[in-house]
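Please read the structure below before turning to the comments.
Entry: subunit A
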Amino acid sequence: MGLTLGYLAFIVILPLSALVLKAAAMGPAAFAAAATSPRVMASYSLSLKTAVLAALVNGVFGFVVAWVLVRYPFPGKKVVDALVDLPLALPTAVAGIVLTTLYAPGGWAGKALLALGVHVAFAPAGIVVALVFVGIPFVVRSVQPVLENLEADVEEAAASLGADRLQIFLRVVLPSLLPAWLTGLALAFARGLGEYGSVVFIAGNLPMKTEIAPLLIMTKLDQYDYEGATAIAVVLLAVAVTFLLFINGLQRLSSRRGAAV
Partner candidate 1 sequence: MSLSHQAVHVFPLPVSRAGAESSAVRRVLVFVAVSFVALFVAVPVAAVFAEGLRRGAGAYFAALRQPETLSALWLTGVTTVSAVLANLLFGLAAAWAVSKFAFRGKNLLLTLMDLPLAVSPVVAGLVFVLLYGKQGWFGPILSEHGLKVIFAPPGIILATIFVTFPLVVRELVPVMEACGTEQEEAALLLGATGWQVFWRVTLPNVKWGIVYGVILCSARAMGEFGAVSVVSGHIRGVTNTLPLHVEILYNEYQFQAAFAAASVLTILSLLAVASRHVAEWRAKSAETSRKDR
Partner candidate 2 sequence: MSIEIKNIKKRFGDFTAIDGISLHVPAGELVALLGPSGSGKTSLLRIIAGLELPDEGTVLFEGEDATLRRARDRGVGFVFQHYALFRHLTVFENVAFGLRVRKAGRPSESEIAKRVNGLLDLVQLAPLARRYPSQLSGGQRQRVALARALAVEPKVLLLDEPFGSLDATVRLELRRFLRRLHDEIRVTSVFVTHDQEEALEVADRIVVINRGRVEQVGSPEEVFDHPATPFVMSFLGHTNIFHGRIEGGKARLGSLTVDAPELSDASAVSGFVRPHELEISRTNGKPGGVWTTLVHANPAGALVKLDLSDSEGRPLQAVVSRDFFRLLEVRAGEALYVRPRSVRIFAATSSEEPLSFLGEAI
C-alpha cells in the first residue's frame, strides 16, 4: 500500500502538480495571455475539430468492425482482430512518417486523392487521417466485449414478441451498447486531442492553419518559453482530466447496467 502510493506520487502526482504550480506562479493575467493568444486559440480549435471528426469516423467504422468480429464468421477474421490492436503497439512516429508518405502529393493514396481535388497531407484532413489511425482500437475494444456478453436470448425474446430485425437492433441491442460505445468515442477523442507523434509529420505545422496544440507546446519549449508551454499544457491537462472522469462515469454506468440484467 505504502509502496503503491509512494510510486504513484513520484511518477504521477509530483510531476503533474509541478505543472499546475508552475502555471499558478505565472499569475492569472500572464496565464490568460499565454493560454488564449490567437495562435494558441487556433491550435485548440484545430485539435478539437480534428479529434471530434476522427472520433466520429471511428465511432461508425469501429462499431461495424466490432459487430462483424463478434457476429459473423469470415476468413481472415483472426488477422483482422489482431490488426485492430496494432495502432496501440505501433510507435506513433512510424505511423506518422508512413501516413505522410502515403498521403503526400507524390504518395500512392495522395496521388489518387489529389486527382479528386482533395488535399490530405499538410492539411487538416491529414491530421484527421492520423487520428483515425491511432483511435481505431478504442471503439472496437470498448464495444466488442459488451456485444459478446449480450445474451442471444434477449434478442430471441424480442423476436418472439414480434420485433423485426431493425427494431431489435434499435430497441434492444443499441441501448445496451450505448455506454460502451460512448466510452470508446470518448477514449478515441481524448487520445486524439493529445496525440503528437503521428500528427507532426503529416500536418505541415503551419501556424494558425495546421498547428495542433501539443505541437505548439513543443515549439514553445524549443524557444525556451516554458511559461507559454505550461499554460497550454494546463489547459490540455484539464480537458484530459474532465474526460477521464466522464469515461470512468460511463464505465461505471455500463457495468451497473451489465449487472442489472
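FYI, a contact is a pair of C-beta atoms (placed from the backbone, for glycine too) under 8 Å apart; a residue touches a chain by one contact, two chains touch by 3 or more; residues count from 1.
Quick note on selection: all candidates are chains of the complex that A comes from, given by their letters.
Quantities reported herein were computed from a predicted structural model and do not represent experimental measurements.
> For subunit A in this complex, which listed candidate touches it: 1 or 2?
Per the touch definition, subunit A is in contact with 1.
> Over in the complex, which subunit A residues touch candidate 1? Could you list them?
Its residues touching candidate 1 are 1, 3-4, 7-8, 11-16, 18-19, 22, 61, 64-65, 67-74, 76-78, 80-95, 97-99, 101-102, 108-109, 132-133, 136-138, 141-142, 144-145, 148, 152, 155-156, 158-160, 163-165, 168, 183, 187, 190, 193-197, 201, 213-215, 217-218, 221, 226, 229-230, 233, 236-237, 240-241, 243-245, 248, 251.
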